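With one protein chain withheld, the remaining protein chains of the complex are depicted in position.
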Amino acid sequence: MIDLVDTAEEARFRTSARAWLRANVPSPPLPSGDTREGFARHVEWERRLFDARWSVVSWPERYGGRDASLWEWLVFEEEYYAGGAPQRVTQNGIFLLAPTLYEFGTPAQQDHLLPRIAAAEDLWCQGWSEPEAGSDLAAITSRAVRDDAAGGWRLSGQKTWTTRGAFCTHLFGLFRTDPTAGRHRGLTYFLVPLGAPGVTVRGFGRLDGDEGFAEVTFVDVLVPDEAVLGGVGNGWRVAMSTASSERGLSLRSPGRFLATADRLVALARSRAEALSPRLRDRVIRAWVGAQAYQMFTRHQVSAMLDGAQPGARASLNKLFWSELDIELHETALELLGAEAETDTAWSRGFLFSLAGPIYAGTNEIQRTIVAERVLGLPRAP
Amino acid sequence: MIDLVDTAEEARFRTSARAWLRANVPSPPLPSGDTREGFARHVEWERRLFDARWSVVSWPERYGGRDASLWEWLVFEEEYYAGGAPQRVTQNGIFLLAPTLYEFGTPAQQDHLLPRIAAAEDLWCQGWSEPEAGSDLAAITSRAVRDDAAGGWRLSGQKTWTTRGAFCTHLFGLFRTDPTAGRHRGLTYFLVPLGAPGVTVRGFGRLDGDEGFAEVTFVDVLVPDEAVLGGVGNGWRVAMSTASSERGLSLRSPGRFLATADRLVALARSRAEALSPRLRDRVIRAWVGAQAYQMFTRHQVSAMLDGAQPGARASLNKLFWSELDIELHETALELLGAEAETDTAWSRGFLFSLAGPIYAGTNEIQRTIVAERVLGLPRAP
Amino acid sequence: MRFCLDADQVALRDAVRDMLALECPPALVRAAWPPGDPAAVAALWRDLARMGLFGAAVPIHCGGLGLGETDLVPILTEVGYAAVPLPVAETMAVAAPLLAATGDPGGYLPGVLAGTTRVAIAGAGDLVPYGMLADLVLVLRDGRARIVEPLTTAVVSTVDGSRAAARLALPSAGTVTDDPELVDLCLDRADLATAAQLLGLGRRMLDLTVGYVGTRRQFGAPIGSFQAVQHRLADALLGLEFAMPAVLAAGWALAHRTGSRRQDVSIAVLLAGDAARTMAKTAIQCHGAIGYTVEYDLHLYAKRTWALAASCGTDSHLDRLAAALDLPKGGFP
Partner (left out) sequence: MRFCLDADQVALRDAVRDMLALECPPALVRAAWPPGDPAAVAALWRDLARMGLFGAAVPIHCGGLGLGETDLVPILTEVGYAAVPLPVAETMAVAAPLLAATGDPGGYLPGVLAGTTRVAIAGAGDLVPYGMLADLVLVLRDGRARIVEPLTTAVVSTVDGSRAAARLALPSAGTVTDDPELVDLCLDRADLATAAQLLGLGRRMLDLTVGYVGTRRQFGAPIGSFQAVQHRLADALLGLEFAMPAVLAAGWALAHRTGSRRQDVSIAVLLAGDAARTMAKTAIQCHGAIGYTVEYDLHLYAKRTWALAASCGTDSHLDRLAAALDLPKGGFP
């Protein structure tokens, strides 16, 4: 069945979301969330969203959501970005950790953590990369050693290139619990409070101005057994579930790119003197790309509702949105001409977009995943 | 020293070439050289060129040339293609085998073969690829076994994807003379008359209509010792010299692409109703590409005259001209719109251009050569 | 909201796919190349008629299956996948529903449904793909739809030899409708059919290439295990995967006569055209020399791709989208 318009219920949901956003989206827009002060303002916004039950619409009511369908979630995202609302600084918790908690968490973990994520009380960052383990995630050496006496685990090692790590309160990531097992084995997924004794967070600037980009060092950090998500030694499988969320739909809904594309078209209209036919075509094609992403995700959501798992196909999303985002911003900068070098929302967005093909597994890794696991090509020797 | 205009001598040479070509270039143009009849007409043209000493201008006078400088050769090529003269069906002999003969041939081989190549008496095709050895040339299995009694070598095996093989008289290629040696070793470069007993040539059509695309089978073919070029077991080194000619300047002078670019611009002017700003830009950029190739080769020729060997840098030429050729033709087909599907010089040229990134070592092989041997990146594991 | 094929759509698509796999293998496409085997090609047309396909988009009360444009997309994708060397898309997706909608003044519809009348669509100038095989030609020009019998026929040599193209002299009478909405609908259906076929052609070339690079070995490994090949094919797949939903959505927009239908068709054509062209180039490059021979099947699909893509009219679609986005129209000052 194909029906590409909102049902009556979806339309009601859309109207209601739009009305609330129109009344509440901060104007003028919040400062960038990449500074400590800006981040705090964003956290305030997240709490306002939560109070109005718009922070996690697709979650169960008991965790602060609205039990909304995946379609309604897409609708909310469209309205959210079309309304000019701020980027979600809670995204790691809501869109990456939470799906993993729903899949692998114990009831106790879910009941404890999910409401705190929804309410922006806990602010999560990722702890994947290490200095010697970037694309090659299985090469991580940070380790967790069982301390039976203390009744928990002692973590040590270093995580790096952690977005907003300097501003967050918690970190999720992989640690090696069995040093004798091979690369993908012997890993465990831990949930770590950054305030725990032995954790040091050092921020270092990121190209796009994010001052929270951080390196996190663990020296003999004690965490309890409840800090393990999905079972000891099961970390790779749990992490791949997070990665699939990160690459796929949940982190990058079409609403965001549709809104950027619309802003690009508006920019083109407003800069008639700079708009050459060449740039007009580039604007149109970038806009078409955003539409394509929307159609693709709708098709994907339908398949998911019919029981399909995106699995490796999440890599297709990631390849597409990451390149689309760069194209949208590069086109805007061309329209801005010599003014492009000044510090504007578009130039900052461009710098941010360049990270797209790198994080969540480089696009080279994604292409290999697509080739081997979607197309079924023979594995690299 | 930079001086980008013809010297007086070069200008005289240009005038003289242009005058002869203007008086002699066949009009209407010859039929395609890809059929047996067309090929024969092209061979006639090659003999006319030779009779007027324009077939191999840079060769010594004693072999039918004019002792022209590399600059004059570039000038001739510009005039040749600007004048609408036919593609050179002798190119394998003149541009690929001959440079190798100059480098590795014995005086007897040079004196015997070069004049026959210049005069289009011997028509050479290449014998590199085998069914199981395409990009991986070192995997060839055709072999040559010494026959002391007969005083020569006995060849057996199969070569394939041989352009115009069905119309040529001779083949050069690699055969394995030492089956115990490793991949690149134990190979010898042979010069083989296709009329020799035991040679079978089977033509099979090529996508662009070349009926002479052939598979050549050798069953116990006896050739004398003089058929070896560059020494027994030295075949890889000799072949790499030919390959460098094929990738680089000598096979694809800028004149050819400059002429195509000019024809493309003329087509754009003549099709005002189809010329959108988008296509105008595409035409201009393709034309710019042809200019870039000319500047690059001029710079390269200057370096060669100062003693530099292009070596692995010939792969840069090949990557550039092969992609440029496709871009020129694709742009023309877009200008032709729905008429593009009819059989025209442009559509045939497009199909031919698609072979560019494949033959003479695929562009994937070229990129690896550039990466490892020009940029010095570590070799693939 | 909901966006997937229903069971009936899947069943019909699969039936067409199975039938074409059997009746329109590469050998049949080759049979359409001159001199070829016209009888074999004609038999395929009859087989398609027996399935009722030429009435797919004709209302049930006119003797058809009563399907809409949404349903046609998967069928036309299969027609592209098989590179059917006949004007199936033209007859099924454009001419037949037009005849039905206009009351069939010429009395052609029964012959179309029965598989005895083939309809081609006139392209640019006097060039008519499948003109050599067509009984009737649909001309969509100057705000009119005309269905005419050709006066004279001259064969044209084309890159894709299975297109049976002709230059035709056509009478100027024969107007079936000048209702602008209906004429636009014909144009949109033709564009949609092209986009859907390009998707199918892209899939065919992808399948051929994935199969080949998985078995062809060089340097001691299947060439499909090298990153250069893997990543290029991943990118080609990406194009096809992101074009497919757009084409399906355009079919739905046409079927429901939405306000954005014309721009949805343009989006579909641009995405499918780019994806198929990229796939053709990728397929040829990943095959290497064998893909460049006419003994191997790839060229059958690549050449059809180029033929269809050449008829896409990229600039007119960009202009249509420009108008929808309130950006200036193309051209020169």
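In order of appearance the chains are A, B and C, and numbering begins at 1 in each one.
Heads up, the rule we're going with is that a contact is a pair of C-beta atoms (placed from the backbone, for glycine too) under 8 Å apart; a residue touches a chain by one contact, two chains touch by 3 or more.
Treat the numbers as computed from the prediction; the structure is a model and nothing was measured.
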Touching residue (missing chain; options A:Val25, A:Ala82 or A:Leu354): A:Leu354
Check each of B:Pro107, B:Pro179, B:Pro197 or B:Gly376 against the chain that is not shown and name the one that touches it. B:Gly376
Decide which residue listed in B:Glu10, B:Asp178 or B:Asp343 touches the omitted chain of the complex. B:Glu10
Absent-chain interface residues of subunit C come out as 226-228, 231, 328-333
List the subunit A residues touching the unshown chain? 129, 132-136, 139, 160-161, 204-208, 213, 276-280, 326, 333-334, 336-343, 347, 351, 354-355, 357-359, 362-364, 367
Subunit B positions in touch with the non-displayed chain are 1-7, 10, 71, 74, 265, 268-269, 272, 275, 277, 280-281, 283-285, 287-288, 291-293, 295-296, 298-299, 301-303, 306, 316, 319-320, 364, 366-368, 370-372, 374-381
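The rule is simple: only the chains that are shown with their structure count from here on.
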Interface with most residue-pair contacts lies between A-C
Between subunit A and subunit B, what is the separation of their C-alpha centroids in Å? 52
Touching two or more other chains - residues of subunit A: 277, 281
Could you check subunit C for residues that touch two or more other chains and list them? 226, 229, 318, 330
